[in-house]
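Okay, structure first, notes after.
One protein chain is absent from this view; the other protein chains keep their places.
Chain lettering (A and B) follows the sequence in which the chains are written, and residue indices restart at 1 in each chain.
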Amino acid sequence: MFSATRDWLTDTAPRSRAQANLGRAYALTGALLRNPLAAVGLLIVATLTLTAIFAPLIAPHEPNAQDLANRLMPPSGAHWMGTDELGRDIFSRVVYGARITLMIVVLVAVITAPVGLIVGAVSGYFGGWVDKVLMGITDVFLSMPKLILALAFVAAIGPGIENAVIAIAITAWPPYARIARAEVLTFRNSEFIAAVQLQGASAARIVLRHVLPLCTSSMIIRVTLDMAGIILIAAGLGFLGLGAQPPLPEWGAMISRGRSFILDQWWVATMPGFAIIIVSLGFCFLGDGLRDVLDPKHEGRS
Amino acid sequence: MSMPLLEVEDLRVAFPGRDGPVEVVRGASFSLGRERLGIVGESGSGKSLTGRSILRLLRPPGKVSVGRMQFDGQDLTTLSERRMRALRGARISMVMQDPKFSLNPVMTVGDQIAEALTLHDRGSTRRQRRQHVIEMLDKVRINDPDRVAALYPHEVSGGMGQRVMIAMMLIPEPDLLIADEPTSALDVSVQASVMDLIDTLIRENGMGLILISHDLGLVSRYCDRILVMNAGKVVEECAAGALDQAVHPYTRGLLAAVPQMNETRPFLPVLDRTAWEGT
Partner (left out) sequence: MSSDLQTSTRAARSSAPALRSGLGARLGEAVSMGVVIALTFLGLLAITFFIGRVMPIDPVVAVVGERASQETYDAVYEAMGLDKPLVVQFVTYVGSVLQGDLGMSTTTGQPVVEDLKRVVPATFELATIGIIIGVALGLPMGVLAAYTQGSWIDQVIRVIGLAGYAVPAFWLGLVGLAVFYAGLGWAAPPGRISIFYEGLVPTVTGVLLIDASLDGQWDVFWNALHHMVLPALILGFFSLAYISRMTRSLMLDQLGQEYLTTARVKGVSEWRVVWVHAFRPIRVPVITVIGLSYAGLLEGSVLIEMVFSWPGLGNYLTTALLSADMAAVLGATLVIGTVFIVINKASDVLYRILDARSR
């Protein structure tokens, strides 16, 4: 039965569009899993997602349950990653922290990718002064330090997780606009766009239905690769006390609280850091692997 | 024939494939004196790899194995990398296909030629070397060599680039020149002049030449002897004048596919590979 499904998926002459799409997805997943780093990345991202969804089932303790009698305990069987200065179980907090990290990453991606896509597509499709103005603005944002800009924005609009997401999003869209514009320029003058224009399609329809879908694979690669940077900036904001506010178990904020104890109770600050590193690496590996699979031009390059 | 300049026996080149290594050159043997040897074959026949294997310049993952490979009495298979380097350029050199890719884009033409000289002639002064470079550019019939020496490769034409390449390869006065498709990237109008130039310089210096090409006409015009390679094997070896008496079906097929002056054939024949496949 499996082999029948497999044959159906790998059929070189698919009979329906669904079969073709599923077959392509199957081939891509297979290629991704054959690349060891990409497979590890996929595993890490999947684990992050599952941890976030099933946090209450995985965490042995309440993330905010204080137990002052057991404060600053080193890692042990009862507390795998030890406890913090309020006696809270660090492992449980790291598990719940996955929810915050995943939420930030998803929100930033959902805000920035479409904005970047639309700005880039409009810029590339219309050209002329529209292009000049939009790309001028993009370039201004591109040539500025992301973290500093995000810091300044959060300082102005006030700390908090929503504001952190907004600030990161404001600084993260320009590269997507650049990519989308470059992609659009390569097909703007192609025959098939001319064909759609001849059919009388509106500019909006051409951009949305015919141009944007062609940018998706390079966008997916770039967004995945950028995730690590977004996680680091979010953690940095949390570390400075400008991101998620206590008692939320955000990893950067947890490191910040552990800072006072770093010389004696190293685990308080160290453990959430490992979570950040593993998740960021996961996105890097996955992004690299996706690039190898979706963009053969870059094969073998980092 | 006196002692041959180069002897190659049972040369094999393999690349790793999905199902184990794939042999691309499958036991080529030949020898050569101070003469002009042509190696012909279609793309993928292994002729270029043969040229590079002689210089031991095949990069991994390519793997070379050879029964015997001797150059002027020296065993090339056991030579240290350092001794091999001293041999490259100075005694054996190679002109490659396309000067657009084979010249370093960010070094001036003069510097690139001078480098070949510096490596093998450490005694000379900078002034002498420069003089030598200019003379060599003049020898490959470049007008205004002083100006050209200061140009970057993207500033010279294809034909001129190939002359520069020839100057660079011949300036240390090697004994053997391997020319790997030296004219196929050039404009038809300059092909003959570049080939004539190679031919003249080879004769003047009494060197050996291995001319690797897919062009039967070119090879029979400029060579004394011809090897025909197919699928990694030497299938035919004959004097250039005796090509029309070739016996191997592959060679006959190639010959038949060459258009003739004043002919009346409505179609040129296509190679019928069943005649020798599996040999």
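Assume a residue touches a chain if its C-beta (ideal position, glycine included) is under 8 Å from a C-beta of that chain, and two chains touch if they have at least 3 such contacts.
Owing to the predicted nature of the structure, the values given are computational and were not obtained by experimental measurement.
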Hidden partner chain, touching residue among A:Leu107, A:Leu134, A:Ile276 or A:Leu290: A:Ile276
Sole contact to the chain not displayed, among B:Val109, B:Met168, B:Met207 or B:Cys238: B:Met168
Of B:Pro105, B:Gly123, B:Gly206 or B:Pro259, the one touching the omitted chain in the full complex: B:Pro105
Where the missing chain touches chain B, by residue: 52, 55, 57, 85-90, 93-94, 96, 98, 101-107, 115-116, 119-120, 152, 154, 165, 168-169
In chain A, positions touching the absent partner: 136-137, 139-149, 151-158, 228-229, 232, 235-236, 239-242, 252, 255, 258-259, 262-264, 266, 269-270, 273, 276-277, 280-281, 284-285, 288, 300-302
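Here, only the chains that are shown with their structure count from here on.
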Mean-CA-position distance for chain B and chain A (Å): 53
